[in-house]
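What you see is the complex with one protein chain gone and the rest in place.
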Amino acid sequence: MRLLKDALARRAMGLVAALPALLVLLIVAGLFLKSKAILAVEPLSKLLFSSAWHPLKGEFGLLPFITGTVWVTVTALVLAVPVSILAAIYLSEYAPRWVREGAKPVVDLLAGLPSVVYGVWGVILVVPFVGNVLAPLAGVHSSGYSILAGGIVLAIMTFPTIIHVTLEVFASVPQALRDASLSLGATRWETTRHVVLRKGAQGILAASVLGFSRAFGETMAVLMVVGNVPAVPRSLFDAGYPLPALIANNYGEMMSVPSYDAALMTAALVLTLIVLFFNVLARRILVRVERRVR
Amino acid sequence: MNGQTPISIRNLSVFYGDLQVLKDVSLDIPANRITVIIGPSGCGKTTLLKSLNRLLDDTEGVRIRGQVVLDGEDIYAPRTEVTRIRKKMGLLSQRPQVLPMSIYENVAYGPRIHGLRARRDLDRRVEHYLQVAGLWDEVKDRLREPASVLSVGQQQRLCLARGLAVEPEIILGDEPTSALDPQSSQNVERRLAELKRDYTVVVVTHILRQARRVADYLAFLYLGELVEHGPAADVFAAPRDPRTRAYLTGEIS
Partner (left out) sequence: MNGPADLRLGRRKRADLFFRVLAAASAALVLLSLLLILGTILWKSIPALSFSMLTKTPQGGFYLGKEGGILNAIAGSLYLAVGATALAFLLSLPLALYLNLYKGKGSKTAAWTRFFLDVLWGVPSIVYGAFGFIIMLALGLRASLLAGILTVALLEFPILCRAIDEVMRLVPRELKEASDSLGATRFETAFKVFVRQTAPGILTGVLLAFGRGIGDAASVLFTAGFTDRVPTSLADPAATLPLAIFFQLGTPFPEVQQRAYASAAVLTLIILLISLAGRAMSRKATRHVVK
């Protein structure tokens, strides 16, 4: 009886083990099947590289949305990567232990805040800040609902991901290696720059790529502050319309126009593939780093 | 130069939190000699060595009492410049720690941060100290390769060259041969023996035979206490303290 239970449990668990792979497959296949309706009639290149978005006329150029996502994400990373890496340097190389320990809950909490909360905060503070302070400074007019506002909010959301991974990378650099550099008379910064950063370069790259893939798919927070105008943005102060926002705003209501539905699914598919590509890339780098450390 | 004491340790106590790891240690280290510190595992040998070039500074929860006087200057005095202290000592650690850069860059790293920029001076210095460390012939054709491709024994000699290249007065070695095969160990030991003409050498080891081979001056550390020290020949021949005798005969380890 006991043995039977054991055998059964083993079977069941074997099935569950296949679940993750199956789910990935299902998601990609599901999105693909649903986008077939439009992929069959429109060439992919036209969907991806045309900026004509007129659903009622049957034109579904995704270019404005793809560029919107790329702009917002790149802005976010340009802001987040240096700050996160420097913050990680401080926490790992300079800060006393109590600061390092105290910073952990802060980073965790920042990671745990829901995206709508970030969105609300963005609407209250970041949008007016961009519209009333930064835009006049730059000599342009902007409502504040802009790529820049999205980038700022998204940057803060990306901090925890990059900081977390970078801290782990720094922790894997042996103390003896730092000592070796210090005992040659190098300062802390020289040691950090020439030894810690160099040793951790790949891991930091992975952290940034991971941050990129997180930021690329973020939906609600960005949607709430970015303006959502379906045109290719020309400056940071222009509104943009990222892919996830497009899906969130329109999907589910568009069942009446089948090709619209399929176009949105294509958008979701493109989004998924890009995010997965960068995500897998980051994991690969990290696995390599980990193996080298051992 | 004989008779000088470049390092003088006076009533040094080190605590990790509540744990006292060094208890009121006083020791004068003779110039141009190899001073060997022996003692069982965990007795504070590494701690003593690290306290000489202030590597303990950044360890969490460390308290240090007492003085370490280097060339007449208390290294723990508030105004003492720590990078200058460290530049005066080259450290060889238990396992070789090559920096993540090329063989050449490893040796050039120290001189460069201390301001040596001219290409030819750097080249000359790198070659010279690789020669001194007995590594030049093995690596002269592949200076640009990452240092991590070297064997462990070669890496330890590279670390020696790197430490010497900042032109220190003192060489500190923390069990510098413990990760090496017998052949490489001998090689490093031989280098140290040659180096004592120009440098003061302090080496930690727990290998008694190695201590017998290289030591001019011997210090025995037991549970954080400096039990006995003196010219190596004297201590080996006639240890005064029963604990030293027990350790030398292998009764405690």
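Read from first to last, the chains carry the letters A and B; within each, the first residue is number 1.
By our rule, a contact is a pair of C-beta atoms (placed from the backbone, for glycine too) under 8 Å apart; a residue touches a chain by one contact, two chains touch by 3 or more.
Computed from a predicted structure; not experimentally measured.
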{"item": "Touch criterion as defined above, residue of A:A87, A:I204 or A:A263 at the omitted chain", "value": "A:A87"}
{"item": "Which residue of A:A176, A:M220 or A:V257 touches the chain not shown here", "value": "A:M220"}
{"item": "Of A:L44, A:V117 or A:A201, the residue in touch with the unshown chain", "value": "A:V117"}
{"item": "Full-complex contact with the absent chain, from A:V70, A:L125, A:L205 or A:V257", "value": "A:L125"}
{"item": "Subunit B, residues in touch with the chain not shown (by the definition above)", "value": "81, 83-84, 113-115"}
{"item": "Positions on subunit A contacted by the hidden chain, ascending", "value": "2-3, 5-6, 9-10, 12-14, 16-17, 19-21, 23-24, 26-27, 30-31, 34, 82-84, 86-87, 89-91, 93-95, 99, 103, 105-110, 112-121, 123-125, 156, 159, 163, 187-190, 192-193, 210, 213-214, 216-220, 224, 244, 247-248, 251-252, 264-265, 268, 271-272, 275-276, 279-280, 283"}
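Convention: only the chains that are shown with their structure count from here on.
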{"item": "Residue ranges of subunit A in contact with subunit B within the complex", "value": "96-97, 174, 176-177, 179-187, 190, 194-195, 198-199"}
{"item": "Subunit B residues touching subunit A - in the complex, by the definition given at the top", "value": "50, 53, 55, 60-61, 83-84, 86-87, 89-91, 93-95, 97, 99-101, 109-110, 113-114, 159, 162-163, 166, 172"}
